[in-house]
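Structure first, commentary second.
Take a look at chain A:
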Amino acid sequence: MESEYKKRLFYGLVFLGLILLPQFVGNYWSHILGDVGLYVMLGIGLNVVVGLAGLLDLGYVAFFGVGAYSYALLASPHFHIHIPFLVLVPLCILIAMILGALLGLPVLRMRGDYLAIVTLGFGEIIRIFLNNLDPVTNGPKGLLRIDPFRIFGFTIDEPVEWYYTILLGILLSTFFYKRIMDSKIGRAWMAMREDQTAAELMGIDLLRYKLLAFSIGASFGGLGGAIFAARQGSIFPENFSLIVSINVLCILILGGMGSIRGVILGAFVLVGLPELLREFEQFRMLLFGLLLIIVTIFKPTGFFRPEKGLKIVND
Partner candidate 1 sequence: MKDMTQLTIEGLSISYGGIKALRSVSLEIKRDELVSIIGANGAGKSSLLKGISGLVRCERGKILFQGKDITNRPPHLIVKAGISQVPEGRRIFSRLTVLENLWMGAYTRSSKEEAIEDMEGVFSLFPRLKERKDQVAGTLSGGEQQMLAIGRALMGRPRLLLLDEPSMGLAPILVEHIFTTIKRIHAEGTGILLVEQNAFAALEISHRTYILQTGSIVMEGKSKEILERDDVRRAYLDIR
Partner candidate 2 sequence: MDLSLLAEQIVNGLSIGGVYALIALGYTLVYGILTMINFAHGEIFMVGSFMGYWTLAFLEQKGLLWDWPQLSVIVAMSLSVITCGILGSALERFAYRPLRTAPRLAPLISAIGASIFLQNLIMVMVKGRMRVYPDIIPLTGIEVGGIFVSHFQILIIGVSLLLMVALWIFIRRTKVGIAMRAVAEDKMAASLMGIDVNRIIQVTFLVGSSLAAVAGVMVGMYYSQINHMMGFIPGIKAFTAAVVGGIGNIPGAMLGGFLLGILESLSVNILPAQYKDVVAFSILVAVLVFRPRGILGEVVGERV
């Protein structure tokens, strides 16, 4: 119990730190922290699919994109629709979830890297459609003047305010994630990850649990997308390219698959590090690539091992 107490204290302090952080770093870094936060959210979502269920998904950006476009189309001058965000954000999540299930359907029989390539293709298809369906999405010109979140007459538009919004989103996501993970659903996913055939013979309906994994994973992407759209104020198809999927995957692997702390640290490295390297101008990405290799070699299992063992419910 001693260590449990210490752990709580530790997380409490970390949380306090996160709350106070923007007060010390100013707008620019708050904005970057917001970026990091968005990636944390995506990381948690993809972790459901890759880390827990073991389905290698290279097209995760599709859900992010669909979340963002759903928000932008229904809260911007483009169609002159302005749905309040409290209604719209859940809708975006729902749309992403449905899309996730739809993607799940054709890929159920595929394993490993076949799945990877199909999801990659799926992500690309979504992006190309966003870019080409000009009458709906305005094509490459993007959607502009997207409504920010407004609540009780208060508008969220400062980087610091967005930071807190995203922090709240992450907290919700984490809470949700933990609940699923420490349940029969989480165990079923992990079993599926370890050995699909054996999992099926333990009574796990692969079809159902794969679809569930895809749509739960997608829901985080949808949420992230909606926040992204509202925060940036304008979005373009090019914001949803393969690189985003790859980045999120890197965050997961680097952080240590299956661990929330890992996702957070991974996001700091992958999103924050390039910012820190800005002063190197053209050499920035060169160094980043090199650092990525070095970090992986020294921490091949990621920064954190996945959190192991089950917590006893209500104890």
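General observations
Definition applied: a contact is a pair of C-beta atoms (placed from the backbone, for glycine too) under 8 Å apart; a residue touches a chain by one contact, two chains touch by 3 or more; residues count from 1.
For anyone wondering why these and not others, all candidates are chains of the complex that A comes from, given by their letters.
Computed from a predicted structure; not experimentally measured.
Touch between chain A and the candidates 1 or 2 in this complex is found for 2 only.
Residue ranges of chain A in contact with candidate 2, taken from their complex: 50, 56, 106-107, 109-114, 116-118, 120-122, 124-125, 128-129, 131-132, 197, 242, 246, 249-250, 253-254, 257, 282-283, 285-286, 288-293, 296-297, 300-302.
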